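All protein chains but one are shown in place.
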Amino acid sequence: MKPPPFAYRAPRTLDEALAALAEYGADAKVLAGGQSLIPLLNMRLAAPAVIVDINRIGALDTVFVDATGVRIGALARQRRVERATDAARVQPLIGQALRHIAHPVIRVRGTVVGSLAHADPAAELPVVLAVLGGSVEVASAAGGRRAIPAAEFFAGALEPALRPGELAVGAFFPALGPRAGTAFAETARRHGDYGLAGVAAVVALDDDLRVAAARIGCLGVAATPFVLDLTDVLGHRPPDSCDWSAAAEHAKRAVRPEADIHAGGDYRRHLIGVLTERTLRAAAAAARDGVIDD
Amino acid sequence: MTEERLDVEMTVNGVPRGARVPARRLLSDFLRHDLGLTGTHVGCEHGVCGCCTVLLDGEPVRSCLMFAVGAAGHAVTTVEGLAAPGGSPSPVQRAFAECHALQCGFCTPGFLCTVTALLRDRPRPTDDEVMAGISGNLCRCTGYQNIVKAVHRASELMAEAE
Partner (left out) sequence: MTTKLFGEPIPRREDPRLVTGRGRFLDDLGGRALAAAFVRSPHAHARVVDIDVAGALDVEGLVAVYTWDDLGGRVGEPLPLLIPHPALTHGRTGYPLARDVVRHVGEPVAMVVATDRYLAEDAADRILVGYEPLPPVVGIEAAAAADHLVHEDVPGNAGARLVQEVPGPDGLSAPAAIERAPHRLEFRLAIERSASMPLEGRGVYARWDADDESLRVYSSTQTSTSVRMAIAAKLDLPPAKVEVIAPDVGGGFGVKIVHPWPEEILVPWAARLLGREVKWTEDRREHFTSSAHERGQVHFVRVGFDDEGRILGLDVRFLHDHGAYTPYGIIVPIITSTQLLGPYKVGAYRVEFTSLYTNTVQVTPYRGAGRPQGVFCMERTMDRVAVHLGRDRTLVRAANLIQPGDFPYDQGLTFQDGRPLIYDSGDYPELLRMVKELIGWDDFGKAQTEAAVRGRRLGLGLACYVEGTGVGPYEGGHVEVDSSGRVHVSTGLTSQGQGHQTVFAQIAAAELGVPIEDIRVTTGDTRRFRYAVGTFASRAAVLSGNAIALACRALRDKALRIAADALEADPRDLEIEDGIVRIRGNPAASIPLRTVAVLSNPLRYAFDEEAARATQFAVGGSTDQPPVAEGEQPGLEGTQYYSPVRSTFAAGAHAAIVETDPDTAEVRVLRYAVVHDCGRLINPRIVEGQIHGGVAQGIGGALYERLIYDEHGQLLNASFMDFLMPYATEIPAIETAHLETPSPLNPLGVKGAGEAGVIPVSAVIAAAIEDAEGIRIEEMPISPDDLFRLRERARRAAGESSGAEAGEARPV
């Protein structure tokens, strides 16, 4: 289990990185945190001709927080974002999900943007980005920069909508709106494993503290993050009188997860129901608590 | 087929070290085979078992999930560097021995590095913090009972030393 040989480039600037990616195109693979890529290399399941290591590009190690949301650079490690209290205030769902990613030691190296760009259907962060309607910012030597909405970015399992030569340089997670709350839950076999199924929920209340919007994102149930708007199912009622289990039933009916060695499709669908109800309730409670705190 | 080699230099256990290696040389292999620091162990080479955990600029990382060249210019601490400069074992090392927190000893260096960083950040960890802190390291011998005890004991020893 040793990685195959590759040519190695370690650019110091973004321009150098983009130039390298432009030069090698599909032959190149970007190395950021390496917590997903290097296992694949060690098992020789991937054998890129060139590795472009972006770890020396300090300018990408950024976390910007403002009222609109959290903008995370390609080199920001998950552990750093997890500990960023300002980011948690503006968008708590990021931190709630980060705690479910593997183990602290993995998060020390793993990057937020790298996890998005890996586009694993069982991963937490793609679902967070999708349910929040965030975007991934990409850059290339030829095409400059563009922002790809989450709904388009996750094109398939392990298939980000990146063109050869493009680098995901950052991600934008929109801020939580007023009177809104979030929750994240997943069921994993062991602590730190990929979830068998997981749900990220965002619930916003209106001025009368009735449900104004409710969305969930599901992991582990499709090739890409599965987002579902449950606002109408819940019917603009105060959380206390919402039929959460009806929403859960709705979510369950909406997903068609496949079986793998760890769980069958029926069980995964059942979990989506259970976790939908749990996270919706928790998100609504957080929304209301936020209002009361204010 | 001649593979390009790179000069890789880093500070290991406080000492500048270097070797000329291919870019694909894993940090774990660099430490073990190029620098001869065999205390860092390799249990899975896909980042799950935690045996190869070392400290990179003080933070615990899997040395099997990094290329040596990626650690160039950084400071690495391995199990060989945990003891005090005079050679007396660190509180974490002492606590592991005192609590019988190891049997075969293969996973131990990874645990020691992980716990060293954990206790630096959380000198008096709760049970939950201990569990979360060591949750990424596999041990096949001890059933973790005495490892958990050892983390708390190391915390005590550190407090006593202050």
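First chain written, first letter: the chains are A and B, and each begins at residue 1.
The criterion applied here is as follows: contacts are C-beta pairs under 8 Å (C-beta built on N, C-alpha and C of every residue); 3 or more make two chains touch, one makes a residue touch a chain.
Fair warning: this is a prediction, and the values are worked out from it, not measured in the lab.
Though it is not drawn, the left-out chain touches A, B in the full complex.
When the missing chain is restored to the complex, the residue among B:27, B:42, B:119 or B:157 that touches it is B:42.
Remark: the residues of chain B touching the chain excluded from display are 1-3, 22, 24-25, 32-33, 36-46, 48-49, 51, 78-80, 82-83, 89, 93-94, 96-98, 100, 102-109, 112, 131-132, 134-148. By the touch definition given at the top, chain A reaches the unshown chain through residues 1-5, 39, 43-44, 187, 189-193, 196, 261-264, 266-267, 270-271, 274.
FYI, only the chains that are shown with their structure count from here on.
Interface residues of chain B facing chain A in the complex, by the touch rule stated above, are 3-4, 6, 22-24, 26, 29, 45-47, 50, 53, 56, 59-62, 64-67, 69-70, 114, 132-133, 135-137. By the touch rule above, chain A contacts chain B in their complex via residues 1-8, 10, 31, 34-35, 38-39, 41-43, 51, 53, 55, 79, 102-106, 108-109, 191-192.
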